[in-house]
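Only a portion of the chains appears, each positioned as in the full assembly.
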Amino acid sequence: MRNGSWSVYLSGEIHSDWREQIAAGIEKAGLPVELSAPVTDHAASDDAGTGTLGEETDSFWGDHKGAGVNAIRTQTLIRDADVVVVRFGDKYRQWNAAFDAGYAAALGKPIVTLHDDDLDHALKEVDRGALATARNSDQVVDVLRYVIEGKLPG
Amino acid sequence: MRNGSWSVYLSGEIHSDWREQIAAGIEKAGLPVELSAPVTDHAASDDAGTGTLGEETDSFWGDHKGAGVNAIRTQTLIRDADVVVVRFGDKYRQWNAAFDAGYAAALGKPIVTLHDDDLDHALKEVDRGALATARNSDQVVDVLRYVIEGKLPG
């Protein structure tokens, strides 16, 4: 925490508006939270390495380069976070979200996972590493309100 | 410390006004202290999980869910604290207070315990993990005044 404000990192899915929902909920609730996230512009994220450090002919190394540049951001923000929220959607493999969760878990960061129940069995190890599993953005906001202000919804 | 202010986490008993006494004493003494605490509304605390993330039919898992949500708060605040005060009263088993003390001890946090002398023998391991054992809230304030300003009472 810095000056009474909680740092919350929002990891995972970048193809839905769950981060915006959480941001809106936090603003509405007036919670002292600073949100951070990976770069969520998919195209920019894929070009993070080649767009800054030069093109690669081999796609493996182009990806490697990009993942390195993205990791400068994500590792720093996760280390800096008080709470890490990890969202899994129904598309893509999202191994980076699970990697972030494992990384955060080993650092002792409190984790909140966010996903539908049809992913429960596949995510059981990740959920076990978390302190809460939410089903929607409202529940994440409810958890943060309780954690920060001690108030339950309703 | 942040900006010269000491973070003091007040763990333990939630059925007496010891936190208010310490807060009043700190204010009267004009000490640069930011107090933090677990959620002390017993009913809200018990519903921390089910009230934010949905009901449970099995009470064990309802408790588990709530303890997870509460731990997001307590672990973060303990890690963020400069000093951890742990209060044991004469009611309830208060294992969470002793758990907090062990957690803080392993993190190397300075601990002050606060309890009556009839609990001395039962709390000897917890007291040994602390740097001070106080008998009342005034003594906690006296210790904090000395620690921060180097002044003895009276």
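Chains here go by letter, A and B, matching the order in which they are written, and residues are numbered from 1 within each.
We take it that a contact is a pair of C-beta atoms (placed from the backbone, for glycine too) under 8 Å apart; a residue touches a chain by one contact, two chains touch by 3 or more.
The model shown is predicted, which means the values in this text are computed figures rather than measured ones.
The complex is built from one repeated protein sequence; 2 chains are visible, and the structure file as a whole lists 8 copies.
Keep this in mind: only the chains that are shown with their structure count from here on.
Seen as a C-alpha superposition, subunit A sits on subunit B after a turn of 90°, to the nearest 5.
Centre to centre, using the average C-alpha position, subunit A and subunit B are separated by 30 Å.
Interface residues of subunit A, counted against subunit B in their complex, comprise 1-4, 6, 82-83, 108, 110, 112, 130-135, 139, 142-143, 146-148, 150-154.
Within the complex, the subunit B residues that touch subunit A are 2-3, 34, 39-41, 44, 47-49, 51-54, 65, 68-69, 71-73, 75-76, 79-80.
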